[in-house]
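So that we are looking at the same thing, I have put the structure below in structure tokens.
Note that one protein chain is taken out, while the other chains of the complex remain in position.
Order as written gives the chain letters A and B; numbering starts at 1 within each chain.
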Amino acid sequence: MGFPHDMLSGLRRDPRAKWVGVVLVAASLLALPFVLAMAGTAWVRITNLAVLYALLSLGLNIVVGFAGLLDLGYIAFYAVGAYTYALLASPHFDIHLPWWAILPIGAAVACTFGVLLGTPTLKLRGDYLAIVTLGFGEIIRIFLNNLSEPFNLTNGPKGIWSIDPIHVMGIDFGSTTRFAGLAFSGTIKYYYFLLVMLVVVIVVNLRLQDSRIGRAWEAIREDELAARSMGINTRNMKLLAFAMGASFGGIAGGMFSAIQGFISPESFILTESVMVLAMVVLGGMGNVWGVILGAVLLTFVPEVLRYTVAPVQKWLFGRSLIDAEVIRMLLFGLAMVVMMLVRPAGLLPSAVRKRELAVPHDER
Amino acid sequence: MSAEAPARRADAGTILEVEGLSKRFGGLVALSEVHFSIRRGEIYGLIGPNGAGKTTLFNVLTGIYRQDAGSIRFEGALLAHPTPDRIAALGIARTFQNIRLFANLSALENVMIGRHVRTHAGVVGAILRTRRTRAEEAAIERRARELLAYVGIEKRGNELARHLSYGDQRRLEIARSLATDPRLLALDEPAAGMNATEKLELRKLLGAIRADGTTLLIIEHDVRLVMGLCDRVLVLDYGRNIAEGEPRAIQRDPRVIEAYLGKAPERGAGA
Partner (left out) sequence: MDTFLQQVINGLTLGCVYAVVALGYTMVYGIIQLINFAHGEVVMIGCMTAFSVIVALAGSGLPPIAIVLLGTSAAVPVCMIVGYVIERVAYRPLRNAPRLAPLITAIGVSIVLQHLALLVWSRNIIAFPQIIQLKLFRLGHSDTSAAISNVQVAVIVASVVMMAGLLLLVHRTKVGIAMRATSQNPLVAGLMGVDVNRVISFTFVVGAALGAVAGVMVGTYYGIAHYQMGFLLGLKAFSAAVLGGIGNLAGAVLGGILMGLIEALGAGYVGDFTNVCFLDKFLPGFSNACFASPESSLFGSNYKDVYAFIVLILVLVFRPSGLLGERVGDRA
């Protein structure tokens, strides 16, 4: 396999080749929605969902992948961001703030929740933290479901609808715009918007990882006591990871609100937290590209299943025996078990994580 | 929680002053009224039989355990219930008896992490890669490489800490501690598991560290190393001071000989 490998590494070393690669990737990402739209606009919508999940997973990656804190209630921050957006840009309270004001507010509110949860609990050991965060996620969901009385804050299980779409410089993301002979539907415009956000979040992730802060997180993950003895304030560092992850979750939640136009507590159940965690874990904790791969796979595979499971069963048995959704969840659960057994560091492991998970630790 | 009380400038020549330090674990008295002081620039040895409380003393000094009674003054300032990270920030660094490196990180990264406490880049700096952050990063790496060279493992920088030989791991741990710019460096059995050549090199390294202005506190079992290296030695047994003084005097002290070799058959338990 010498030749292609040599060629690849040769390309990597050449800075011009690197830029050509970046331009090619950028061009194909820009053209992607129009190509997908030919197969059906549903695929563009699913792509948006994948990018949204990638944003969310990259936020969780800071918590789980970088700082090594297992958060099973991450979706709560997404929910907080989503509801913040919905309440500040919908007829529910008849408040209609612009997106550039709400997204930071959502991030700040989610961050506050993150700090509130993190401050008392971050000294707990990993699996306890997981359970507490899980409980926190459930608490948030129960509150969302019930805060319609006596004062109607969340409108309960019915949810909030008619949420304002994003407007950028007079362009309404809720409707189709024609430009240069191309029809930019709302979905496609959101795609570009999300893509820009994704690039920003990727850069933030990569730069954090390769910084004084990122190294401190690595140290805490490796050996907390040694990290403390080297002068790292582990509590603050963990809190920082938690708060940052929460903020990203809040922003992603705001985008979810704007894109969907409707939210209800149903969107923020535990399964969603587990799903996002699975994206991070299956893709490769701590590796930005692995996490994105995880998000894309776990968004697209179920959709593909949805379109294939029923026909395949009809062809095999003459009728549909098992719901696509059930098969999806069964495969998903099995994948989590199998991946941990055979490839614990994920599909695209981060170098350090791979080494950590390869060595048996006696007692952590 | 403030870690320091107003400084008491008792003796500019004293870097660490410990008085009446006691620590119990349930019914077990690990330390009982331990007292000593270390002068700036000396190499101070801490010896004693197994279970004498040496490592417990280290753990109290570095904020891992909290003492039940007694006081610790570092550079004249009282350390009141400090945390390990605060201790490192104040200028006391340590190594561990059973080496605790960041095993899956490279040697260089290990030392770079040691610089954490003396550098400042925050989240914003890291994300924006400001000029100041980049300069700081470059300085961190430069200093880390210097320290690797200083302890003599500059060629091992890119290797994973856990792939290093035992002796090199001990050196790396020292380099990592030095990266925190300590004024007092506490080493828990730095020569454990080393062969004669390595011990000789270690001795040279420790001498150099002292010559460069860092005070050293060393727990060591190798009596020859302690006697040859240390300016003064404190002997602990059953968590109490038994003797303190220059190595040669200590060696002849009957209490020390008794502690190590035993004397009468009816040795009281604990007391």
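Quick note on the criterion: contacts are C-beta pairs under 8 Å (C-beta built on N, C-alpha and C of every residue); 3 or more make two chains touch, one makes a residue touch a chain.
Computed from a predicted structure; not experimentally measured.
Student: Touched by the hidden chain, which of the shown chains?
Tutor: In the entire complex, chains touched by the missing one are A.
Student: Per the definition of touch given earlier, which of A:Glu218, A:Glu303 or A:Glu356 contacts the omitted chain?
Tutor: Residue touching the absent chain, from the options given: A:Glu356.
Student: Who touches the missing chain here, A:Leu70, A:Val109, A:Ile213 or A:Ala295?
Tutor: A:Leu70
Student: For the chain left off this view, which of A:Leu182, A:Leu316 or A:Leu341 is in contact with it?
Tutor: Of the listed residues, the one touching the omitted chain is A:Leu341.
Student: Could you list which residues of chain A touch the chain missing from the display?
Tutor: These residues touch the chain not displayed: 68, 70, 72, 120-121, 123-128, 130-132, 134-136, 138-139, 142-143, 145-146, 149-152, 224, 270, 274, 277, 281, 322, 326, 329-330, 332-337, 340-341, 344, 356-357, 360-364.
Please note the rule applied: only the chains that are shown with their structure count from here on.
Student: What is the distance in Å between the mean C-alpha positions of chain A and chain B?
Tutor: Roughly 44 Å, centre to centre.
Student: Can you name the residues of chain A that touch chain B in the complex?
Tutor: These residues of chain A touch chain B: 203-204, 207-208, 211-216, 218-219, 222-223, 225-234, 240, 244, 352, 355-356, 359.
Student: Over in the complex, which chain B residues touch chain A? Could you list them?
Tutor: 62, 64, 83-85, 87-89, 93-94, 96, 100-105, 109, 112-119, 121-123, 125-127, 129, 133, 136-137, 140, 160, 162, 176-177, 179-180
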